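Have a look at the structure below before the remarks.
Part of the complex only, each chain left as placed.
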């Protein structure tokens, strides 16, 4: 039986009390896509756009955002992260760029929000850098791929999908 | 003919020079969806989840993020915003919550990034508040709906779609 | 025998060395009031002002500020908080709104400043939202109610008052 | 007829639209007190506490906080300030330290919140630096002294008091 942990019974916001939880190894992986109009996709594919540089700026932005998650998401705890990695790569199938993030920490709460924030900000950064060419880009399928550690145990996006099918 | 305005010819990042551009009225609207698994969707729909409160926290987070866009997106200019509004509403069709933002400013560059950042952060905040129920949510179709003001003129997402069809 | 721990003998500022202190459970409660002119008080009391919404925005602002205390107060340590709660309620006696905060952490220094900062920022936020009606509000009696944990032991505001009377 | 400008009719938060307002000279003065227990008051009065240094750190903290007001108070606009001054002085009458701030800007909205935030943060900073001596301090009578500029015209705290008396 689930509940919105960030609101009390009268709907008042709060930062969940994690004072009784121990530090354990946490890890989360998230991903998402920016779908590109033909013009941009082809420029990136042919190298007319300095792809490496655009993608590395986006990766860096994602890493920096992961560290600021507690500041951006109102009820997130401020965590000390052990590791953040963000990768952007051209994805022919979806006709765009796939962003994947991986975050780990020894902490009292999970790092799902850090992973999702890193992906979102990397996508926003790609949009920002390419919007001079064409504004018709959009973000798709931003989701948590997997998480491990903590009381709620492991989570795999794929398992969820089969569960939905039942 | 488009180009990546945030990189010079050798791929070095830069904050575009807007020193010759005048202040004009800028406006941007963006939107996006968080798709909810049945369990959460039904709880929200029936009021088992204090919907109003979850959505208002998300709206506030989106507004605050719009003001921090220049800090989160590496090459964005720091702008002075005149107005930010973020609205979250249940969307039966997409089986989730739709977030819409509207930002305006009298500035030398557009406010598209502010609008998109507001939507992304509002979505992340909803995820954060509901993830204790089920982590199987994802974000979809985050895009710029329209913009006006500035040299590049007006932009409408819908026009883009018909253009793509040609 | 007390001393200003944040200055050395020549008056130079420093962040106190807590390197020899262990992590222990810390908790602090603070409160304060915003006194309202009749016009606003009555509007809030009768529900002409959407009280719930004003107060929840203030509560959220207080929570977020608690996390930023180390950034706002120059010589505060940056702590990792376990829990933050802020509550605002109409107070007939003082003719205003009472804000109470509670903060806890397993840390090497106390969380008094986090609790007091949360109260102050929640009060400022109420002022900001109601100042369009009447600017004649003021803040009163912002103080630490109690703290526990750490070498200096427990503290109760009430005990202080009787001590003052001696 | 007043209203809460930061909420729409359904109680959703928003950053007020100031897009039709022109830049005008704005100025606001605020003040407040930290009331000290005898022990601290006497130490400060006799110079056992390096008063100048404590108060200058507090003044600096207040100035820096004024610049961050838009980040701390959720629905404040991010303004460009022309001038910020914060002064702390021993006040025998109230048995404590009086903090006064003055902020000015050529902007589309008033700087009341910047002035009140500067006072609040300076008070918090004094508390932080002296709490090692005695935690029994509290803040009192934080209020807007005067403001000028903008459509709503001038405001004087004193006028309010006589109005209340009517």
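For clarity, chains are labelled A, B, C and D in written order, and residue numbers in each chain start from 1.
Heads up, the rule we're going with is that a residue touches a chain if its C-beta (ideal position, glycine included) is under 8 Å from a C-beta of that chain, and two chains touch if they have at least 3 such contacts.
All of these numbers come straight from a predicted model, not from anything done at the bench.
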Assembly copy number, counted for this structure file with 4 shown: 6
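Going forward, only the chains that are shown with their structure count from here on.
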Pair exhibiting more inter-chain C-beta contacts, B-C or A-C: A-C
Separation of chain A from chain B, taking each centre as the mean of its C-alpha atoms, in whole Å: 16
Inter-chain centre distance, chain A versus chain C - centres from mean C-alpha coordinates, in Å: 33
Sites on chain B at which at least two other chains make contact: 52-53, 56-57, 60, 64, 68
In the complex, chain B residues that touch chain A: 2-7, 11-13, 32, 37-40, 43, 49-50, 52-54, 57, 60-61, 64-65, 68, 72-76, 112-113, 116-117, 120-121, 123-125, 127-144, 147, 155, 157, 160, 163-164
Interfacial residue positions of chain B with respect to chain C in the complex: 53, 56-57, 60
Contacting residues of chain D [partner chain B, same complex]: 11-19, 70-71, 74-75, 77-80, 108
